Each structure stands twice: as structure tokens, then as C-alpha cells.
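Quick one: the structure is below, questions incoming.
Below, a portion of the complex is reproduced, with chain positions unchanged.
Chain nomenclature is as follows: A and B, assigned in order of appearance, with residue numbering initiated at 1 for each chain independently.
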Amino acid sequence: MKQLVIIFSFLLLSSISFSAQSQTKPTFTGAKATLKHYKVLYVLNNGEEKRIGAILRNIKNAMEDPRIKGKLEVELIVFGDGVALYNKNSPYMDKLKDLMSKGVLLAQCENTLKERNIDKSTLYDFISYVPSGNGEIIIRQQQGWAVIHP
Amino acid sequence: MKQLVIIFSFLLLSSISFSAQSQTKPTFTGAKATLKHYKVLYVLNNGEEKRIGAILRNIKNAMEDPRIKGKLEVELIVFGDGVALYNKNSPYMDKLKDLMSKGVLLAQCENTLKERNIDKSTLYDFISYVPSGNGEIIIRQQQGWAVIHP
């Protein structure tokens, strides 16, 4: 009999605690990061200052997200009007070098240069080149990279 | 002999029907949905009324698509200017509650709040928070979720 009382009390307490829990809001705090390694390709094809500032800030924010910090590989692919970011006269040199020092790969689409007759000598000499920005997106996505086009 | 005639007639009819079919346009009616479960993360980082209206409509349309209806899990991640959607003075409360009642997860990036000094008390109290919107996109994509940034 004593055992039954104990069991019954336990069940009662459990149900109270359960109902208390179910009255609070669901405590969703974001997707759980269970992989050892994350990879993301950022896409910039816009030359507006606001957009360029936003993507550089986004990259830093993503690298600082506590869920993936220290586990994130980043590439930035630039095409179309976005090429303004890499122009030697752009005000972004320090920010780009900072990203590079953190391992971010800085890539420029060569198709854009052909279409706009832009010479590589007018762009920062520390960037890399890929045949086409769209090809880069397709290959990276199918390699399992996340792609963010802010 | 009679059998041969029948077989021959059958082959002839088949080829006519096949050729008739091949003369019509290819009848592509969209990707086939063969999975039991679909998952999509919608991304909003724009505060314009037109854009907010469009993303809420897009979510409803996706949930009604006969190919994936009843099999679709949806999360909406908001950052940047998109935070306007969750402001307690926004006109979207009914639509948000409707989406929530259908299982849509409503998430807000905490980085945006820090950068803009926005207090959580000014936002609807039924939403959830994640450390960074960009982190959410990266983790979800690598978990196999589709991501739509309209």
C-alpha cells in the first residue's frame, strides 16, 4: 500500500511538472549544429555600399555564431556589379584582408571581367579567380555547401 | 497466321499511338515529390510591406502545393530590416498566429537586436530567438532543409 502511495505521488508530481512545462512557450533556440565542419558560399552580385557592408557583416556574424564558431569554412564569390568590392580604389581593403586572415576565400568571376572589359590589374592582387560565378554556386551547392545570397 | 496479324496490328497501333504522343508537347508538370517529409527555411531580411506580404503568401502557397501538402515543415527566420514583421505594432499578428497554428516556427536573429538596440519586449511574445540568422541558414541547409529567400 505504501508503495502504491509513493508511485501515485510520483505520477502526480510528474504530471504537475509536465503540465507546468507545457504551459510555458516552446523553447526553440535555433537549429542544433551537430556536424564537425560547416561550409558556406556567400554570393555578392550587387555593388551598392549598403549591400556590400551587409554581406561583410553577415560573414562575420556567421563566423561568430556560437553554434558553428571555429567550424565554419567560408568562400565569397563576386560577380556582376559586385566587382566593385575588389576594385583597388574600393574602401574595403582592410576588411577583406581581415577576412582573408580568418581563412575566408575571396573569389571573383572571370566572365564578369570579360563582359565588362575589366583588367585584373585594377583589382586587389590578393583575390582568386574562377571561370564563372554561377558555375561556382552550382558546384559548391552540389558539394554540400550552404549558399547565402543576402 | 491469325496470331501474327493480331501481333502486327497491335505493334502498328502502338507505334501510331506512340508517334501521336511524341508529337504533342512534353507534358512536364513539375518535379515529382517522392519524399515523406519536406523541410523549408524561409528567409526575410527586408522590411518593405510588399516583400513581407509576398513571403507570407509564398509560405501559404508552398503549404498548399498538392505535391507536398501535409508533408511540409516550415521555419521563418527574420533578420536585418525584416524585424519589422515581429514588431508588436505591426499589422501581421493575425497572419503570424495563423501560420503558428499550422506549425510554422517563427524565429528572430538575436544579432539584429544587439546591432539595433531592439528590446525583446517590443516584439511579439510568441516568437523564438536564434543566435544569428546567417548561422541558422547555414545549419539548416547542411541539415538538408531547402532555403527560400524570396
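Convention: a contact is a pair of C-beta atoms (placed from the backbone, for glycine too) under 8 Å apart; a residue touches a chain by one contact, two chains touch by 3 or more.
Only a predicted model underlies this, so the values are computations on that prediction, with no experimental measurement involved.
Trainee: Please report the number of identical subunits in the complete assembly described by this file, where 2 are shown.
Mentor: 3
Heads up, the rule we're going with is that only the chains that are shown with their structure count from here on.
Trainee: Starting from the mean Cα coordinates of chain A and chain B, work out the distance between those two points in Å.
Mentor: Centre-to-centre distance between chain A and chain B: 20 Å.
Trainee: Within the complex, which stretch of chain B touches chain A?
Mentor: These residues of chain B touch chain A: 45, 80, 105, 107, 111, 125-126, 128-143, 147, 149.
Trainee: With touch defined as at the start, can you tell me which chain A residues reach chain B in the complex?
Mentor: 25-33, 35, 38-40, 54, 58-59, 61-62, 64-68, 72, 144, 146-150
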